[in-house]
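A protein chain is absent from this complex, but the other protein chains hold their places.
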Amino acid sequence: MIHLIIKRQDSPDSKPYTQEFLVPVTKNMNVVTALMEIKKNPVTKDGQMVNPVAWDCNCLEEVCGACTMRINGKARQACSALIADLEQPIRLEPLTKFPVMRDLIVDRSKMFEALKRLKAWVEIDGSFDVGRGPRLPRHKQEEVYPISKCMTCGCCLEVCPNFSKDSDFIGPAPIAQVKLFNTHPIGNMQKADRLEALKDKGGIASCGNAQNCVEACPKQIPLTDALGKLNREVNIFTLSRFFDF
Amino acid sequence: MKIIVVGGGAAGLMASLRIAEMKQEVELFSLVPVKRSHTGCAQGGINGALNTKGENDSTEQHFIDTVFGGDFLANQPPVKAMCEAAPKIIYALDRMGMMFTRTQEGLLDLRPFGGTKHRRTAFSSATTGQQLLNTLDEQVRRYEVQGLVKKREGWEFLSAILDDNGYCRGIVAQNILTMEIEAFQADAVILATGGLGMIYGRSTNGMTSTGTAASIVYQQGAYFANGEFIQIHPTALPGEDKRRLMSESARGDGGRIWTYRDGQPWYFLEEWYPAYGNLVPRDVAARAIFKVCNELGYKINGEDVVYLDLTHLDPKELDRKLGGIIEIYEKFIGEDPRKIPMRIFPSMHYSMGGLWTDYNHMTNIPGLFAAGECDYMYHGANRLGGNSLMSATYSGMVAGPNAVNFVNGLSERRYLKESTIEEYKQKEIEAFRKITKMDGSENPHVIHREMGDFMTEHVTIERYNDKLKETDNKLMDLEERWSRIKLNDNSKYANQNAMFIRNLKDMMKLARVITVGALARNESRGSHYKPDFPNRDDENWLKTTKAQYTPDGPVLSYEEVDTSLLAPRERRYDVNVNKKEGK
Partner (left out) sequence: MSQGDFLLRRLHSLTGVIPVGLFLLEHIFTISLAIFGAAYFNAATEFFGNIPVKGFIEIFFIAIPLIFHAGYGLYVALLSKNNVFTYSYFRNWTFFLQRITAYIAFVFIIWHVWALRFGGAGLGSVNTFEQLTQIMSDPCYFIIHIIGYLAVVFHFCNGLWGFLITWGITTGEKSQTISQVLCLSLGVLLAALGIVAVVMFKGGI
């Protein structure tokens, strides 16, 4: 049997509480399978029938980012958290830096709002045919491809000491996207707009170089590398604007 | 004018983008934040005859491969249009910033894929779907900022609203957190709600791929076409919670399938299909693996698996081109596929069938369009790898403007009664209220598991009429048991089990469409294989199945397939008969 201790909350404004569950072990089991078992049969360790635990998930392949939660204190995806690798009892909690909706479900829309602020897209004339796209050297593609694997899961924000409900820092994941778009030959044409946006309150200057983000990223995105390069670009951009060269 | 798009995967986003480009308003509904849609799980690539490998590829050859791969069941004009648009779409995606893998001179690289002799699949390592999804998400966000697109993420589609003339004029949807049920008006509605893998319990699909939106409009009178054609992907990882896809690109980039026979590796695909080898289409590969494990009895350590072997390939190239799936295998299985061959088995993967639409992607309900995996248009009886991202993107690209044109073409301003809207809304509120009061003895998850197991056992690779009949009976039995379900969650907030119970009923309705369609079709074509009827029967069965809902079950009718561009011929992959005419 697997022993789970789950931090629960019935709705956004209600008080959190914990409940313990015992779940039978299956082969190659992950945390999602355990939660599915609870959904099927929501009986606590003490034999009490309770409401099933609610959580977010979709792909179960660590691609969509939905099932991110704190597992034994660490922010990660529930689907790729294999029970065999976890110390028991397994503690499941919602992410702490985002508003809790119910049980393990949190609202991460803040991250998508940040992408709007940073103009995280390539401005093209339209999706119609204008012929072949621009060439891009392979090494440049390989440098930024990892950034485009970001699944907006929120791990990097959860672990960042400078990101919190009270701080206005938008966090590493959205910022790194700027490097992706500035590297693309067409996206580069709107580079100035994005760098300008990075200088706004809560932008890149709020990074404190704790570098937890790069340790916690499940996709091994070189976040600190992107932050470093963007620091350089923002500085040069600011100085060149100031001195008008 | 306002168009509602339901679904935020490749098709829904592309449709939204196109409508916004026409300066029309879009309200985009999605169960999940659109960036978490199931399109993200597509791995291998997106097909388009860019012809940048000096192989004399052409959109015509792409068309031939697709029709041939689909065993001639697809209507040919739309397939041709898609193949012609494909290179332009790929270039547009490139301009949008999609991070395609590059050649040494900075062009889009192309990889070999199943069912074709040309390199035609553009890709982003092994995460092409994710990159495509991200790119379209970014473009739509741009229009969101401009105010043309309004996103409603975390809403579940409950019903289409039809006016007195039977035109679709809006939807009823439920907020999956607050549980609030609301009606939304629009001039036209596009469903882009993806696949139905959850009907099979465990598949390569995500948890949101339940097919319920398609099932709901089917129950409202839309035809569901070719439901019996379910793609079984040959290479997936068995798992308790789901089957995880191991991309076809693994074979495209040199991976080989084998198992032990008499203590020696046996490369059965290469032996049986010398012309295409490991790159036979998915239906052929899946049947072969199934045969090896079940009929011939070659198992590995007693398990129904065969090897997908990458160990002979350069590890650096593997990381560059297949990093995404290698990571998945390492994380979930804990072995290094660069050193140890992967153990895989076929799994339910994709539905070729879907809502019947005309060539403009409109269903038989005027004003209701369908695009992406939830339509039936491009793949016939079997889909080629790399064509799903293309068909999803292309169909969204076509459906969006067609919806706008449809509304523009209406002769007079239509009137939708307030009472009609309220009626639809109240009906859903009442239905949900009933679910929250369900207090029987059955567990919805147990019923779901039974349905999934039955469907997987009897309505996948090999289909026998007696078993199909049994499955249909089972489904009716499960439906009856459904009414005796107990809801074990009395929460007023984010009540996931209540929503699941509602989904389950709709999944059952669609499961019957699949099963009954398969039962009726006494031939073997593409993914639909009946050992008792092993041959394709063009005389009787070169026709599209159209299922119509009745309370007593699906009623089937048939429609002729438009084969005006390429005459049907025998489909073989042991020799290469699949070439452009006159060559």
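Each chain carries a letter (A and B) given by its place in the written order, and its residues are counted from 1.
Just so we're on the same page, contacts are C-beta pairs under 8 Å (C-beta built on N, C-alpha and C of every residue); 3 or more make two chains touch, one makes a residue touch a chain.
Not measured: the values here are computed from a predicted model.
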Can you list the shown chains that the omitted chain is in contact with? A
It is residues of subunit A that touch the chain not shown, namely 73-74, 159, 161-162, 164, 166-167, 199-206, 208-212, 215-216, 222, 224-225, 227-229, 231-236, 238
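Keep in mind that, in the parts below, only the chains that are shown with their structure count from here on.
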So in the complex, which bits of subunit B are touching subunit A? 14, 17-18, 21, 32-33, 35-38, 40-41, 88, 91-92, 94-108, 124-125, 127, 130-131, 134, 138-139, 141-142, 144-145, 153, 177, 206-208, 239-242, 244-245, 320, 324, 327-328, 331-334, 397, 443, 445-446, 488-497
Taking the touch rule as given, give the residues of subunit A at its contact with subunit B in the complex, in rising order. 10-12, 26-30, 32-33, 36, 39-42, 49, 51-52, 54, 56-66, 79-80, 82, 101-103, 105, 108-109, 112, 115-116, 119-124, 126-138, 141-142, 144-145, 148-152, 180-181, 184, 186-187
